[in-house]
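Contents: one structure, followed by commentary.
Missing here: one protein chain of the complex. Every other protein chain is in place.
Up next is chain A:
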Amino acid sequence: MSTLSLPQSSYIRDNSRTFTDWLKSWLLTVDHKRIAILYLLSINFFFLLGGLAATLVRVELITPQGDLMSSDVYNRAFTLHGVIMVFFFLIPSIPAVLGNFLVPLMLGARDLAFPRLNLLSWYLYMIGGLFALIAAVFGGVDTGWTFYTPFSSTYSNSNVVMTITGAFIMGFSSILTGLNFIVTIHKMRAPGLTWFRLPLFIWANYATSIIQILATPVLGIALLLVVVERLWGVGIYDPALGGDPLLFQHLFWFYSHPAVYIMILPAMGVISELISTFSRKRIFGYEFIAFSSIAIAILGFLVWGHHMFVSSQSVYAGLVFSFITMLVAIPSAIKVFNWTATLYKGSISYRTPMLYALGFIGLFVIGGLTGIFLGVTAVDLHVTDTYFVVAHFHYVMVGGTIMAYLGGIHFWWPKMTGRMYNETWGSIAALIIFVGFNMTFFPQFILGYLGMPRRYHVYPPEFQILHVMSTAGASILAIGFIVPLIYLGISLRKGAIAGDNPWGATGLEWKTSSPPPTFNFDKTPIVTEEAYAYPPEAAERDAAAWRPGSPL
């Protein structure tokens, strides 16, 4: 059904007469697609804010003397960057935006199981964000995103309580989204949509939701106890009050290690969709990819101690955590190999989402491998708390999660808006991001092995050249992030009409109009085949149809 105009009715259109009506129709909506758009806008706002803080940090680091700002300001800048990026961007990004939009569509459902709860999640997210913003505006917070005690609970003179309240509230948003997804995936699959016919994006979000529900409460309690100690001097973490400073680290990482999988698993789900679609092929090793998500979710709960090898944790504990960390790397490797194998005998096209997917694989491999360096106790002793760790987690979080997020946004943009973005600009931006990213973060591995500690405002002059390279790369990266804002914005008015299924992809979300109607499907779809049900000759046919001038 190739149309020349957008569908008459869709979730975006409504018949409100006045501006207030229109505003209400968005702010009080229970439509998962509209809530996804609300998230898209607010999450991107926080991303820009976090980026601004990063800019301050990178500019300061051009020179070894702390000359641009005072140490206190610098410390507030990197803390703001970390808190915003982790809690208000990366954790919600893919589940809350793409997951919200796609989970019901991919399941052939009208909405999530609890639409009102879904709206509540967004409000909790916004309230949490508001607290974090107020804390930042009225003096900021200087504990680092990790809030280590007793610095955060006793010594810091900044807005710790306010910021923690923000993260605490945001945690509930995360829990509710997870709950909503799990119930929806269990109960609302279209007739015939068995577990092993589910798209891998659903599997990934399912695994993520489990982590969100089980781990987030622990973070909530750990942070609450920081507040209790700070406000009322109850000795929990500060040894001067009879507390134990390591207790905080255990509780914090019990959440925050699994939290890194909250960030990466949905990203892996996106990548599976992209690779399959742009290879015109069934994904290779479906079961292995699906179960590796579950394995990661389970094992991910047992490795928190690898953040604490030098914390004075016992040698034996260190060895056990190191061992399990080695195991948790394997499911990630399995995914990478299966994606690569999917390319074999496919009909590959270099559309923007695919470029992001390929970029993801390259960067994630480096991030994962350096994770093994860090998991090997003897090496971690040297590189922990240096730029090596900083580089590692940016490779997985920016190189992984953000690449997948952007790839997913481009891939489902036509579904969300009904229009195509500009493919040329899309590829250019993807390329700029890839180059800028590597320039920014690769030098940091070298810095880290040289011994440059993280969170340093002033540093020895011999590290300057590498820092300057990193800042130069960051400027390129920043351009790469701004370009899509422009052409995606333009596409909203000028983009070509996409039609239902511009990529020729499988999946229920492509079987309804773009943008979809409020209740997603006119008739509940009945599923009779597996996900990625490309016929064996699909790739051959696609290649045969290619003529010079067709999209690459």
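Heads up, the rule we're going with is that a residue touches a chain if its C-beta (ideal position, glycine included) is under 8 Å from a C-beta of that chain, and two chains touch if they have at least 3 such contacts; residues count from 1.
Going forward, contacts and distances are computed from a predicted model.
Its UniProt record calls the unshown chain "Cytochrome c oxidase subunit 2", which is the correct pick from "Cell division protein FtsX", "Corrinoid methyltransferase protein", "Cytochrome c oxidase subunit 2" or "2-oxoglutarate oxidoreductase, alpha subunit".
The chain not shown here is touched by just one of A:L27, A:L231 or A:L381, and that residue is A:L381. Only one of the listed residues, A:L52, A:L450 or A:V483, touches the absent chain: A:L450.
Summary of contacts with the chain left out: across A:T29, A:S156, A:T440 or A:S514, the touching residue is A:S156.
Across A:F168, A:Y286, A:Y421 or A:F441, the residue that sits in touch with the chain not pictured is A:Y286. Listed for chain A, the residues touching the missing chain in the whole complex are 66, 71-72, 75, 142, 144, 148, 150-151, 154-156, 238-240, 244-246, 279-288, 309-312, 315, 318-319, 322-323, 326-327, 329-330, 333-334, 336-338, 340-350, 358, 361-362, 365-366, 369-370, 372-373, 375-379, 381-382, 384-386, 446, 449-451, 453-462, 465, 536-537, 539-540, 542-544, 546, 548, 550, 552.
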